[in-house]
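First, the structure itself, so that you have it in front of you.
Removed: one protein chain of the complex. Kept in place: all other protein chains.
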């Protein structure tokens, strides 16, 4: 090494700055904050430097602790403060579903770019008003369908889009969890309340796999479904009260795509042993793909044609090599990423769109994509009620 | 070792003999013949010694070759011969679906015990006549739902029946194959013809997973479904002609059980890379089970409670230890069995029932079980047509 | 179907007959008998029709029962009877290791073709005398390295021999079982006795993976090893006596092949949860292969080059399609075979060699292959004792 013992002061990096206001400090709030923290030093160049300006939420004591823990410059218990602060350029809405529409609409009306967690709204009508407001305001929006940013699923999309699987026949998606089981002793939360959540497994889990079907396969044409609530009242409530579950614990649906493919969609909070098991399988004319979120680094690929040595079979692609989407920002091959990484990709993509004024879709989901998913969610609930196939109608 | 060089002549084993007549010498004919051959020396004691008396089928040249290859004493191109031969005690019907009813009904009317491959008939009405005839004749019948005799699935049933999983919430079954794909170049066969087969994936694959739902979970209450034919005409026909496919290539269904569990059922001949993939998952209050026919020796077991060292997770039970159903007849632990073994169990069970005059069900499927499955198959086709939920009605 | 109700008497198939004499009626005796039973109706044409002439073993009551169960025409407690019976053309030696040499040598001297289970002898010197006697007698011999007849491993050999993996760098083989553990309560048997077995895990399990290395990769040049006896006396003896274990419970070895590849070899009877886990991995210049005997129908194949859609990864080849070795005799794709099937392939191969006077190797293992494996086994024991690398010397 050199003999020069000179010490150099590192200059600031000159990248665009964006001021961030975050609603919600819990699970999603933490996942999003982590993304803002990592973007500047993981991406090279980073699309923008996010300044953590303000965080909102309740109760204020927990909020204050979160603000300190996450390093937001200020905090406020009232989300209107967030909306009214002219400094904030990106409002990130990780509040409960019932707050998605009012906060997001106020924010876009105030000219802010908005990231809103999924499901976009309590129902399709509400989602439509959000999209309409965003269109009118001309801002950038994103619905938090973060699984569009799993490298293995980005790869899946590339393969399908390039025709490597041929015509698609089947899209099979299950999103299974088990925290609804009585043995899990999960307390009653807003996720069990229709007023706060809109629906249960349909909006919470189903919206993810519905959007993924659009991301990978195409537009939905019709749907039929059933829903079920296995445990209608929950005695273990945080504050000692008793909660009535008025949303679905599970749904199962069959859908048809406009291109003729068949979708089978299912979600449950009562699938013992399935912790965060989002399993997707695509069967096409020339091959198949499989994915399991609990093994987020892997994509199973089957090609009907034989390889150069005359065999075929499902191939476990470890999606950790630099040629795969998003991976070059991370580690050498075989050094796996985790669940949280997809939020880093997602938010980096959004900040880049804001800074460069480029479209969020189709790589990311806009409010319009959130609306499309909400239409399907509503149709699932309607079909479960009417016991008939529901033909889907989307507004542009 | 002894110095005595005496040679002893082995006496014949004294076990009941049953005279077997078999219709069909192809895939199923071979699998059943293999069972008759192995039962005498694998089971100890064997339930009966099956005498391979006569085999029927067409064309006669292939039939003659099969008779010689399999060691049947006689053969005849006309199945009436089989039915009219008073020596035959068990008629084994491995003919095309369209022959299931006429041959089986004639056989039970002639006082023969009958094994009939699945689906039992072209439709539920026909199946009902078969069951009625069998009841009247007082003979033993079996529908070839052979997967009831997979040791791993017998174990699954034991666990569920004994309450170890608690209340069942979900039954998820997919039976996927890929020989329907254009790239597979499978010639047109009777399986593509409604007249000969009744239905496509519904009866061929669906009936298996429908019956398995009854074997493991309970009786069905209602069903909704879609069906699809992806490739409606097949140019590669054996004899140069052109075949119109008028049955379903795939179906997807959602059913409800009387006990409140939800079933999702799906079958396809267009799932690239899935050769014989019958995947079953059961989620209950206290645990879950998973099975994949391509790994026939394994059952995945999840228990919500922790084990003695404080962990839980899906456990791969290698169902090859002697305490598990049927295994003590075979090999030491870890020495796996194959697909053909389940027919050996199935037919041994049936021969034992005939000899000992014991009931075939619930371990085996009778013609009544074949009828129950047919009702669900018909309802799937009806729902796909009416686009509504179909409530099921079974006759006793 | 035809209207002709004519009944035809099936003529006997005209295939060469071979008279079989079997020593041993237990585990291996049953597996071999099963092969003799199935060959005539599974293979078309069958290489020969094996007549089950005589079975030998002790005690005579169990032997008589086995003779009746398996359908041998005669039985005798003294193996000399077997050797001296001029009618017997193939002597199948499934006796304890200590009987391998005396019985097999007497048999080849009597002009019989001999199948002998592995390990071929108590040590390499004894194995050499067997091979020498066989050479002199000019008969066909086979050592029971049955895993050469696993379709997945035959495929592995094809791929390697055709250069598809390039130069081989690594052969990694583990044969793990757990019946030696105290919790397994396995009684003392001859397998724990050096006098009867020669060695423990080395000859019993190690000889298999040693031979597989020769089958797949090449000839061994040197070896270093350790052995260990974890439980030196076993209190649970069948007859109430106490057994001293004077063989190895486990060994680990590192070997070099003449072609420069490195082998790591390990076997144990103390690997909890590993029932019959023979795991093999080959790493070559252009790809890798993996196999696990507990999933006998699968071969994992990795190719360093990318496939047509630009991905790579380990591919699970379900070796059940008709183009793969031995499979066309069995069932349609995806209908898996079991462990017992490899003995059917193995013995069919041997009977064909006898009838057609074709060489048993390299597809099957001869007594010479048994000797080569024995040399490596002896060297493992010697290295464990001397704590040095042992260079291998083979006689032609």
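Letters A, B and C name the chains as they come in the text, with residue numbers starting at 1 for each one.
Everything below uses one rule, namely that a residue touches a chain if its C-beta (ideal position, glycine included) is under 8 Å from a C-beta of that chain, and two chains touch if they have at least 3 such contacts.
These figures come from a predicted structure and were not determined experimentally.
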item	value
Shown chains touched by the chain that is not drawn here	A, B, C
Candidate in contact with the missing chain, chosen from C:110, C:262 or C:392	C:262
Selected from C:175, C:302 or C:331 as touching the chain missing from the view	C:302
Absent-chain contact - pick from C:51, C:109, C:129 or C:226	C:226
Interface with the undisplayed chain - residues on chain A	1-13, 27, 31, 33-34, 37-38, 40-42, 44, 54, 56, 58, 60, 64, 67-81, 84-85, 177, 179, 274-277, 293-297, 318, 320-321, 330-341
Touching residues on chain B - with respect to the absent chain	155, 159, 162, 164, 287, 299, 301, 303, 305, 307-318, 323
For chain C, the residues touching the chain missing from this view	165, 169-170, 172, 174, 176, 178, 181-184, 224-226, 228, 230, 250, 252-254, 256, 260, 262, 264, 266, 268, 270-274, 281, 283-288, 302, 304-305, 312-314, 387-389
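We adopt the following convention: only the chains that are shown with their structure count from here on.
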item	value
Whole-Å gap between the CA centroids of chain A and chain B	43
Chain A and chain C: spacing of chain centres that average the CA atoms, whole Å	54
Between chain B and chain C, centroid-to-centroid distance (C-alpha), Å	33
Chain B: positions in contact with at least two other chains	274
